[in-house]
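In this view, the complex is presented without one of its protein chains, the others remaining in place.
All chains are identified by letter, namely A and B, in their written order; residue positions are counted from 1 within each chain.
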Amino acid sequence: MTQDERKEGIKGMANPGRYGIERVAYWLMRLSGLGLLGYFVAHIYETSNILRGQVGWDEFLDLTQTTEGHLFLTLVIGMCVFHTVNGIRVMLGHGGVGVGKPARPDYPYDPASQNYRHKIGIYSAILLAAVAMMYGLVVMFGE
Amino acid sequence: MAQVSSIADEQTSTPLSSSKSITLKIARYNPEHDESSKFMEFSIPYEKWTTVLEAILEVKKHFDHSVAVRYSCRQATCGSCGMIINGKPRLACFTKISELNSDIVTVEPMNNFPIIRDLAVKFERLFDSHQKIKPYLIRDDSELEADAKEFLQSPQELEQYIQFANCIKCGLCNSACPTMATDSSFVGPQALAQAYRYVADSRDKGKDSRLKIIDDSHGIWRCHFAGSCSQVCPKGVDPAMGIQLLRGYLLGFRS
Partner (left out) sequence: MKVHYGTALAAVALVAVHILMRLTQGFAESLEFENVLANYKFIPYAAMLELILILLSIHGFNGLRVILLELKQGRTYEKAVSYGCLAAMIGLIAYGSRTIIMTNMGMV
């Protein structure tokens, strides 16, 4: 990236504020994807402790089955549900589903692809993630 | 260096009955001798109908004629006056100050474009990307041949691509795109939307060659449907729609 090209850089990619909920969804998708990848790698390592037998496994459970561990897992649940539901919405959009039909544009030139269907999809993803997080909290802290 | 100036009574072209004024902050930068951009501030009176372009031209007329700005038609037809206005890419001639609901209006050159000076940016990359996707009808025959009639097209066939033909190459979409913010090799939403414009044109027979061009790791696959391009497009081209419809051809949903 040369200075001459004046690219906004990561700041521009990461700033979700200026362009509506669809840009926020893009940003959350990237964030949740990276978060889930990090969790996945840690989870593979964590579950490999089964090879250390009962003692090793219980040792690791003591580390993860704590309040902090449960809160972290709640966050993972939220990221997973959002990433999945929004991912399905994005896949449908990529296939041309729900993006509207080409038509002669007229003032105020509202873009048909930024329609209520995709907005509902995004808000549903956020809502379902919140519900899943609450359910996860109930399951983990309710026992 | 901030300079707040007011218009002298005998020089203003805006009637002094206007009691409203805004502070116009213009980013100044000359790559030849400035190390970084700085803002200059001007107090400009405005009416309900005053556009940002008119405010900038007031500055040029009364305060600092050296402010570099590109403009032409003043009616959102030519695509010359694209810039960042209060953080969002917009056409200066198409943005009324009253719509911004702010006492401070900040104008900066478009992101993701190299600067010539102040608010004027270089468009070479946009034009190169546009050329790359072959923005012309590709077919073996021609309307100029003897005995040939014009290529007929029904109103329904026209509706399939007419909105994408409205593109005025203003570059606002490229400025708003999050992929363009970091990827130097991405063709950009403008070029991809124009690729769809020609693919969707019933007169065109060059679909396969265009799809081959955009089927690249830095082509259509770098679009993630953030939709910012469509949010900022001043002509209703909706590049995001065009790109997703175009993707359908590559994914096998459309033929």
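One rule holds in what follows: contacts are C-beta pairs under 8 Å (C-beta built on N, C-alpha and C of every residue); 3 or more make two chains touch, one makes a residue touch a chain.
What you are looking at is a predicted structure, and each value in this text was computed from that prediction instead of being measured.
Residue in contact with the omitted chain (choice from B:47, B:64 or B:183): B:183. What subunit A contributes to its contact with the hidden chain is residues 1, 10, 13, 30, 33-34, 36-37, 40-41, 44-45, 47-48, 50-51, 53-54, 57-58, 61, 65, 80, 84, 87-88, 91, 94, 139-140, 143. In the full complex, subunit B touches the omitted chain through residues 179, 182-186, 217-218, 221-222, 251.
The rule is simple: only the chains that are shown with their structure count from here on.
Subunit B has its Cα centroid 31 Å from the Cα centroid of subunit A.
For subunit B in complex with subunit A, the touching residues are 87-88, 109, 111-115, 121, 125, 159-164, 166, 176, 178-182, 184, 200, 224-228, 230-238, 240-242, 244-245, 247-248, 251, 253-254. Here subunit A touches subunit B in the complex through residues 1-2, 4-13, 18-20, 22-23, 25-26, 29, 90, 93-96, 99-100, 102-106, 109-114, 118, going by the rule given at the top.
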